[in-house]
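What follows is a single structure, and I will ask about it in a moment.
With one protein chain held back, the other chains of the complex are shown just where they sit.
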Amino acid sequence: MTLTLTLKSPPPFRLDMSGVVPHLLQGLTTQALARLDVTTMRVPVPLGDWFRIAGTPGSDMVIYDACGELDQVGAALQGGNIVVAGNVGRAAGAGMSGGHITIHGHAGAYAGAMMRGGTLDIMGNAGDHLAGATVGALDGMTGGALQVRGHAGRRAGDRMRGGMIVINGHAGAQAGSRLGGGTLMVCGKAGPEAGVMMRRGTLYLNEAGPLPPGFVDCGTPDLVFHKWLAQQLQPYGHSAMALARAKLRRYQGDMADLGKGEIFLCAP
Amino acid sequence: MTAESGNSARIDGQAAALPEAMGRAAELLASSRQPLVTGLSTDVAGARAALALAAVTGSVIDHAGGEATMCLARPLQDGGGFVVTPGEMRARADSVLVIGPSALHLMPGMAEALAAAPPLALVAGPRRVLQINAGAGPLAGAELAEFPGLSPLALVSLMGARARGHHVNVAATTLTETDRVVAWLAAAHYGVIIFNPLELGAPGVEALFRLATQLNRATRFSTLPLVLSASAETFKTVCLWTTGFPGRVNFATGAPAYDPELFDPKRMVASGEADLVLGIDSFGEGLGVPDHTMAQILLAPSLSGAAKPPDVFIPIGEPGRDHAGVMFDPAIGTLRAMPALAPSPRPSAAAMLETLRALALRKGGAPC
Partner (left out) sequence: MLTRLQGGRVIDPTRGLDGRGDVYFDDGRILATPSRAPDVTIDVSGCIVMAGALDIHSHIAGANVSTARLLLPEAHRAHMTRPETTWLGEIGFSAAETGRLYAEMGFTFVVEPAISPQQALHAHLELADIPVIDKGLLAVLGNDDFTLGLIRDGAGRAALADVVGATLAQSRALGIKVINAGAAAAFKYNLRGFSLDDVVPHYGVSSRAILEALQQAVLDAGAHHPLHVHANNLGLAGNVETAKATIAAARGMPMHLAHIQFYAYGREGARGFSSAAAELAEVINAHPHVSVDVGQVMFQPTVTISSDIMRQFNGLGEARPRKGIIQEGEGNGGGVVPLVYARDNFFNALQWAAGLELFLGISNPAQVFFTTDHPNGAPFTTYPTLMALLMSADLRDEWCAGLPAEALALTHLPSMRREYSLNELAIMTRSAPATLFGMRDRGHLGAGARADVAVYADQNDRAAMFAKARLVIKNGVTVVRDGKVCADYFGRTLALAARADAAMLRRLEAHSQTVHGINCAGFDVPTFAMPQAHAFEDVACRS
C-alpha cells in the first residue's frame, strides 16, 4: 500500500513533516490525513491544505513536487520506504532507525542527523551538518548508511559515531568534524580542516584542503582491507570504489583530541 | 508628550496619539503570520515583557546580537567548559592568556586590572600576561606570540595537541612558538584565558574549552569570555529562566522551541518567514530595525537613525536614566540594579510591551 502526497504549490513558510511518517499514519482515513497539522507557525496548517492526498497509508510513501520548505521529511522513520521527488528542507531522515528514504533532489541542513539505522539516499546536494548532531546532542549518526550523489555542505558527518556516509561530490569545510566512529567518504574534494576534533573513526578523501595541524603523516600503508572495501562499495558507484582502490596516504589525528582517528587521502 | 517633540508615537511616519499607535501595533501583531521580536537592547524588565508578549503572540524571539551569545552557548551545550567571573580573575589569576586583538579593548578597566599583581595568588608577584595574535591591539607590558596564517580553530587545536604532548604537523617555527606558549601555560598556578567568542567562532571556543580541560589535569585554568553586548547577556539570562533556553526561541506552537540556526533573526528576516518585526531598542543602539521592507513596530527612545520609518513607532525611556532597571554588568559578571539618574515620565519598554500583550490577548492573538 502506498500513500501519495503531491504538493500543490510551494508554501511561503516551513512545514513540519515529522508527523507524516508511515508508522504514525496506520489506519488513518484520507480525511484524517488531510487534518494532520504540519504547522511551524501559530496557526494550524492542515496537511490537506497543501498536499493532494491519494492512496492508503502503508509502509510506503511518495511525495511529489516537494520543496525546501518541507522539514523533517521521514524523521524518526522506523521502516518502509519514502521516495521524494523534489527538494526537502532541514533534517530529512533525522533520527531514523530503519527503512529507506530516497530524495530525488537536494536536502537542507541536518539531513540524516543522528540517524541510527536504515538508508538515506540523496540524489542531489545536501546542506550543512549532514548526519550531524543537533545542538547539545553528543552523538551524530550512529548507524545506517547515507549517500549523497552531489555535494555536501560544512561539517558533514559531524559527531558521527557509527555507520557509513558516502559523498560522491565535494564536501565543505570541516568534513568529519568531531568524528567518534564510523566511516565518511568524500569522492570529490573535502574543504579545509577535515577531521577537526576527530577522536576515532575513518575519513576517505579523494582530495582535501589543508588538514588541521593535529594530523600526522603515517605514510602509505598497503591495506588489504581497502581492496575488500572497494568491493563492498559497488552500490555507491564508481567514484567510491576508485577511491578505496587508490594509493592512499594515512594521517592520524586529531592530536588536539584523542588522536585515534584516521584520514586516508589520495596520494598525489 | 507633544507631537512636535519629535518623540511622539507615529503611525506610518505621521505623529499619532499613543493609544492609536498601540492599537495599530496590536492589529499588526494579530494579523501577522509569524511575528519576530528582536532588537532587545533593553533591561531585565523589557526582556521579561518581550518574552511574555512573544509567548502570547506565538513569535520567534532573539536579541539582534544573538550571534555572539550563540558562539559561546553552542560550545557549552555541545561539550561544557570552564568560566570564571572577572572579579575572581583579577584576584587569583597569576597568568592570563589573551587571545586576539579585540579582547581587552572591549572590556573597560581590564587592561589596568591585568597590570596589577593578583592579591590572592599562591605565589606573590606580578601577573604574567601573554597575548596571542595581538595584531593592532597589543597590551602594554604583555609578552606577545604571533601565529600568522592559522585559523582560530587551528591555533587553539594546536595548543591543545601540544598540551597533550601529541605530535603535530606544522612548520618548525610554528611548533617552537606553540611550545613556548604551552610551556608558559603549564607554568601557571591559576591561569585564565580571555577570548572573544565571536572572533574564535563556536568551533574555536569548543576547542578552547577542551584545552582548558586538558590544562586542568595538572594545574588550574579557567576562561573569561568577553561580553560583547550587555543587553544581549541580559536577554540571555532572562530567556534562560523564562524558557530554559538562551535565546533563538519560537513560541509559535505553544511551548518554547529552541533552534540556534532556524530562529536566527537575520535568517527569519532574509527568508521572509517572519512577516512582522517588532524591534525593541531602549538604549538607542540602532538594534531595532533590520533593513527590510516588511511591516515594522519599533520601540525606541527616538526615531533618529531609522532609514525607513517603521509602520508604528512607540517612544520609550532609557533604563537607568528615565527609569530604574536591571542590566547585566560585564564588569561584575552578573545582573546589577540601576536607579533612574534622570527620572522622567517616558514609559519603559516593559510598560509598553505589557500593554501590547494585554491588547494582543484581547484580540485573541494567542497561539492555538
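Some notes on this structure:
Letters A and B mark the chains as written, and numbering starts fresh at 1 in each.
Here is the rule we go by: a contact is a pair of C-beta atoms (placed from the backbone, for glycine too) under 8 Å apart; a residue touches a chain by one contact, two chains touch by 3 or more.
Keep in mind that what you see is a predicted model, and the values were worked out from it rather than measured.
Remark: the omitted chain is touched by one listed residue; of B:G80, B:G125 or B:G149 this is B:G80. Of the listed positions B:A17, B:A140 or B:I332, the one in contact with the omitted chain in the full complex is B:I332.
In the complete complex, the hidden chain is touched by one of A:A137, A:C218 or A:C266, namely A:A137. If you put the missing chain back, the residues of chain B touching it would be 44-45, 48, 73, 76-88, 90-92, 109, 113, 119-120, 122, 189-190, 213, 216, 219-220, 222, 237-238, 240-246, 255-259, 262, 324-326, 329, 331-337, 339.
Interface with the hidden chain, as seen from chain A, comprises residues 16, 18-19, 72, 75-76, 94-95, 134-138.
One rule holds in what follows: only the chains that are shown with their structure count from here on.
Only residues 33-34, 57-58, 74, 77-79, 150-151, 153-154, 156-158, 160-161, 164, 166-170, 174, 203, 206-207, 210-211, 250-253, 258-262, 272-273, 367-368 of chain B touch chain A when the two sit together in their complex. By the touch rule above, chain A contacts chain B in their complex via residues 12-14, 39-44, 90, 109, 133, 135-136, 138, 174, 177, 192-193, 196-197, 211-217, 251, 254-257, 259.
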